[in-house]
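Below is one structure, written out as structure tokens; comments come after it.
Apart from one protein chain that is not included, each protein chain of the complex appears where it belongs.
First chain written, first letter: the chains are A and B, and each begins at residue 1.
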Amino acid sequence: MNIFVCVKQVPDTETKIIPSADGTFIETSSIKWIMNPYDEFAVEQALLVQATNAGSTVTVVRVGSTKDTEALRTAMAMGADDAFLVEAADNLDSYSIAKALKGAIVKSGKTPDLILTGKQAIDDDCLQVPQILATMMELPSVSVVVGYEGSATDITVKREVEGGALEVYGVKLPAMIACNKGINTPRYASLPGIMKAKKKPLTTLSLADVGVSEADRRVKYSNFQLPPEKPPGKKFDATDSAKMAGVVKEVVDLLRTEAKVI
Amino acid sequence: MAKILVFAELHGSHVKSVTLEILGKLAGHTVEVAAIGTIPGEATADLAKFGAAKVHSLKGANLDKYSPEGYANALHGFIAAGNFDYVFAGATSLGKDLMPRLATKFDAGMASEVTNFIMEGDKFAGTRPLFAGKCFAKVELSGPKPHFVTVRPNALGMNANPTAGAATSSDAAVDAGAIRAMIKEIVKGTSEKLDLTEANIIVSGGRAMKEAANFKILDELANVIGATVGASRAAVDSGFAPHAMQVGQTGKTVAPSLYIACGISGAIQHLAGMRTSKVIVAINTDPDAPIFTKADYGIVGDLFTVVPLLTQEFKNLLGK
Partner (left out) sequence: MDFSLTPEQLEIKELAMKFAKNEMMPKAQEYDDKAELPRAILEQAWSLGLVNTCIPVEYGGSGFSAIDSMIITEALAYGCMGMNTAIMANDLALLPIVIGGSDEQKKRFLAPMTEKYKMAAFCLTEPGNGSDAAGIKTTIKEDGDDVVINGNKMWITNAGYADLFVLYGTTDPALKHKGITAVVIEKGTPGIEVGKKEDKMGHRCSDTRAITFNSVRVPKANVLGGLNKGWNIAMKTLDHSRPMVAASAVGGAQCAFDHSVKYAKERVQFNVPISQHQAIQFMIADMAMKIEASRLLVHKAAWLLDNHQPNTQLASYAKAFAADSCMQITTDAVQIYGGYGYSKEYPVEKIMRDAKLIQLYEGTSQIQRLVIAKEIFTR
């Protein structure tokens, strides 16, 4: 099987996010980049599928800046065979990224039997690229997948929806699957794996190589800013039994209308 | 004037409330609504009240269950025929899955999960959180139309549309086309409680719970709002709750949307384990308890009377 995994490099979850001076993105100079955590599940799933289908290859693809290529190296250190990097700014929109990923997959010369991604990237949180890529490649696809089993031709996947319910899909390969936490436990890249990864092929492409230009941008961001400071809390006196019921009602109403958590 | 379609999801005899939130926000525009299946009378009345001008029930074979391809194909045909400039939907499980597929069929762009937006004439500008809410940005769309937008449920609030009138309703035949990824079965969500670290809502008890048996009043509240029950170290050390329930430095670190601390004073090791909760409610008899410095909503009072009242109030609100 030709298995592809699309990964993204995102700021570490513990990184402090600071809007850039021009407000079009964030300050990227001092950011620690990591592989998007959901993409780790995709890499692991690819390796699990490869292990049960002899002769399969796992190719990782990423679109992003070349500040470092850690996400691709990490994926190869975990066990992926080769990698493609499309050099681009880190704030491309979902449509451009999906188009670039498709371009890189086509450039690889291999016809995908299975494409895996994380369900969303934790930077822009759009949850779009997997579905856009599947539509562009005219592949059936299921997103937010927490269970995967099957053969090289037919798979059954479980998609998580509201309230923890699961939609169980039967899908014929080739297909595209977007993975959520719970589908597996990603392995660590071992030190021998890291050493071996140095020698694995990493092909670098430009956006022009994969036919993507500024004209493909569909979404424009501006006015990046930090969320407003949390206002000081409100305190209510419910020690007087006459007022108690009113206070409780008011708090419940605020939870619904102001805090919007219920 | 932009021609706008709002995609609605049916929920029993009504539509999901996020549809009504979007309609209210679009007051002043001519808005049509479409849903897959037959839109019931009550739902049509709700939609009209919030400003829908036309309501379309889309019908065709193989659309009784959701399928990414079937729904995308069906809506693609309907939207193309209607020449819409904008398509809105709720950022629900289905909306988040379906809308990017649909947008791509038009080579169009989409703004995901906006928490607010304005439509000036036919120009859309939205606001959305990025980096897990660590910052916000303005989002605008360009390129081929229609443009697609999903809206986070409960973000806009319910705003009745003052110019609302009656809605005309009609049926439209749509074609699901070939479906390659098909639902075989739907497994209901288990009623089993989520682990503390995954729970969206946590109700926690402290030393003031007095004894293990009293945790049942927290269980009752938790059952009504779908919460998981936790405990402070003081409660665990006093034997009121097992260590697995402990929130804090040596217990679990949690970050739910809502944390309700009952009879917890707020020792620093407890605060360390829950301070990143989105909204914190504290109930304590001591008005100077440190927990109140972290609480968004503090209730000074006895938990044994306040908690049952809360439970009842949530029951009323949630219609349980």
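In this section, a residue touches a chain if its C-beta (ideal position, glycine included) is under 8 Å from a C-beta of that chain, and two chains touch if they have at least 3 such contacts.
For clarity, every value in this text was computed on a predicted model and none was experimentally measured.
Q: Quick one: which shown chains sit in contact with the chain that's not drawn?
A: Looking at the complete complex, the unshown chain comes into contact with A, B.
Q: Of the residues A:Val5, A:Leu47, A:Val60 or A:Ala77, I need the one that contacts the missing chain.
A: Here the residue in touch with the unshown chain is A:Ala77.
Q: Of the residues listed, A:Lys16, A:Lys172 or A:Lys198, which one is in contact with the missing chain?
A: Among A:Lys16, A:Lys172 or A:Lys198, only A:Lys198 touches the chain that is not shown.
Q: Even though one chain is hidden, which residues of subunit A still touch it in the full complex?
A: Interface with the chain not displayed, on the subunit A side: 68, 70, 73-74, 77, 188-195, 198.
Q: Please output the residues of subunit B touching the missing chain, sorted low to high.
A: Subunit B touches the chain not shown through residues 233, 249-250, 268-269, 271-272.
Convention: only the chains that are shown with their structure count from here on.
Q: Find the geometric centre of each of subunit A and subunit B from their Cα atoms only, then give the gap between the two centres in Å, rounded to an integer.
A: Whole-Å distance between the two chain centres: 21.
Q: Under the stated contact criterion, what part of subunit A meets subunit B in this complex?
A: My answer: residues 11, 13, 17, 19, 23, 26, 93-95, 98, 122-129, 131-132, 134-136, 140-144, 156, 158-172, 175, 216-227, 230, 233-239, 241, 244-245, 247-249, 251-252, 254-257, 259-262.
Q: Please give the residue numbers of subunit B that touch subunit A in the complex, ascending.
A: Touch residues, subunit B against subunit A: 66, 68-69, 72, 92-94, 96-98, 100-101, 103-105, 108-113, 129-143, 154-155, 157, 180-190, 194, 201, 225, 257-258, 278-281, 285, 287, 292-302, 305-306, 309-310, 313-314, 317-318.
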